[in-house]
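Quick one: the structure is below, questions incoming.
Every protein chain but one is kept in place in this view of the complex.
Our next item is subunit A:
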Amino acid sequence: MGKTLFDKVWDAHVVDSIENGPQVLYIDKHLIHEVTSPQAFNELEERNIPIFRPDQIVATADHNTPTQNQHLPVKDALSRNQLKQLANNCKKNNVTLYGLGHKYNGIVHVMAPELGITQPGMTMVCGDSHTSTHGAFGTIAFGIGTSQVAQVFASQCLLLTKPKSLRVTVNGTLKPGVLPKDVILYIISKIGTNAGTGYFCEYAGNVFKNMSMEGRMTVCNMSIEMGARGGMIAPDETTFKYIKDREFAPKGKDFENKVAYWKTLPTDTDAVFDKEYEFDAADIEPMVTYGTNPGMGIKINAKIPDLNDTSFEKSLEYMDFKKGDYMLDKPINYVFIGSCTNSRIEDFRVAAQYIKGKQKAPNVTAWLVPGSKKVEAQIEEEGLKTVFEAAGFELRQPGCSACLAMNDDKIPEGEYCVSTSNRNFEGRQGQGARTILASPLVAAATAIEGKIVDVTKTFSLEKELI
C-alpha cells in the first residue's frame, strides 16, 4: 500500500517506538514566542537540563506586542516583562530572537515561511495551535503545549501517537470573489469543529494546486479549527519557487538536491486515508460566521439556521442574532484585517484593490495589521499604504493584535467586528466583543459600506489576483 505525504514525513522522523505506546518523533524546527515559552525555560532551568539544540530554535515576539510606537518602551508592565524575559532566555541559551523592531520580526507563522525557515518534509512545532499554517509547504507542523515546548528544548523530540489520516479534496473552479479563507470556512462549516480531532489533514484537488502559497497557508492555518492537529498540501513548483532565494532557504546545489527529495513527498496514488471528504468548488461562496465557533459559518447571502440546541442558542444570544436572520446589511463598526490567517501581502493586495478610490464608511474603525516587518515594507513599496490611508484605514505595525487582543487592540463590548482572523470565540477580540470571521475582501467591503454586503454583486476581482 502506498504512503501518504504525512506518512512519508512522519516515518522519516521516528527515532524510536515504545511498545504499545507513543513514538519518539524528531523535530527539525522549533519556533517560540513570548507567551508560551517562559514556563518551559523555567522548567529546564529548575531541573538543570540544558537546551539540547539551540540552533534549531527561532524566536519572535508577536502575541503580546503593541502595534503602535514599537520604537518606544512597551507601556504595559506585564507585557514588557514577558518580552524582556523572552530576550533574556534567548540570550542565556543562545537562541536566535527576532524581537520587536527587528527586520525579520513578525507573527511566527508569517515570518518563518517568508524567511525560508519553513521547508517541505520538515517537522515543525510551536506553542501555538496555528502552527498548522506551515503545512502549506508539505511540512508536518503542529501546535504544542508548554510542557511539550520544554520537552523539545530538552531533547529536540516529542513523544507522540501517530494520528489518523484525513483528506479533504476540493476540485473545480472557484467563483470570482471566493478566496482561500472562504474555502476553509466553507469546509469547516460543512464538517464541523471536531471532525478533524485525532487526524492530520491533507488538502488535495486542483483548487489547492492552483492556490498561491499565501492562500495555502490561510487554508492550513485553520485546520485546527476543525480539530485537526495539522493540515498539509503536497509541495510542488509553486512551493519550490516560493522558497528559492529566501534568506534561510538552501542555496545552489543544496537547493536542487532538496527539491529532488521534496518531489518524492506527495501522496502515492494507492495510499488509503482513514477518512475522506470531497467538495465541489462551484458550491463555495464568500462566507461569514454568525456564531461563536468557526464552524458556525454560512454563505454571505444565506439565513442563520434554525436549530434547537442549547449551545447553539447560547451562541446566538452572545452574538445578539436571531435564527433566520440575514447577515447581509448588518451594520458593522469594526473591521480587522490581520492575524496569522490573513496578514500576508496577497491579503492586503486584495483589500487594496477593493478599497482603491473609495472611502471608509464614517461609522467604521478599520485596523490593518501586517503579519511581519517584511509585509509592512512591501505594503509601502507597492503603494498600498497610500491607498489605505487615502481611504481612511489605519495601518498598524506587525503583530497578532486584535486576533486575540492580548495587547491594547481590543474591540469594545457589544460591538461587531468583521475580522480576517481565525476564531470567533466569546470575548476573543475583547470582553463582550462579537467577531464575524470573513475573507480580506469581505472585510474590506464591510469597511467601505459600514455593513455586510454581498461582494459577489458589488465587485468582481481580476482572476489572477485571487
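Everything below uses one rule, namely that a residue touches a chain if its C-beta (ideal position, glycine included) is under 8 Å from a C-beta of that chain, and two chains touch if they have at least 3 such contacts; residues count from 1.
The rule we apply is simple: contacts and distances are computed from a predicted model.
Look at the chain that isn't drawn here: its UniProt entry, checked against "Phytase", "Phenylalanine--tRNA ligase beta subunit", "ABC transporter ATP-binding protein" or "3-isopropylmalate dehydratase small subunit", names it "3-isopropylmalate dehydratase small subunit". Note that of A:Asn94, A:Ser147 or A:Asn210, the residue touching the chain absent from this view is A:Ser147. Only one of A:Asn194, A:Asn210 or A:Thr386 touches the absent chain when the whole complex is considered: A:Asn194. In the complete complex, the residue from A:Thr4, A:Thr60, A:Gln82 or A:Thr289 that touches the missing chain is A:Gln82. Within the full complex, the residue among A:Tyr26, A:Phe255, A:Tyr277 or A:Tyr326 touching the omitted chain is A:Tyr26. Where subunit A meets the missing chain, the touching residues are 15-16, 18, 20-22, 24, 26, 35-36, 38-39, 42-43, 47, 49, 52, 63-64, 76, 78-79, 81-82, 85, 127-129, 143-148, 150-151, 154-159, 161, 163, 193-194, 197-198, 224, 227, 229, 293, 310-311, 314, 404-406, 413, 423, 425-428, 431-432.
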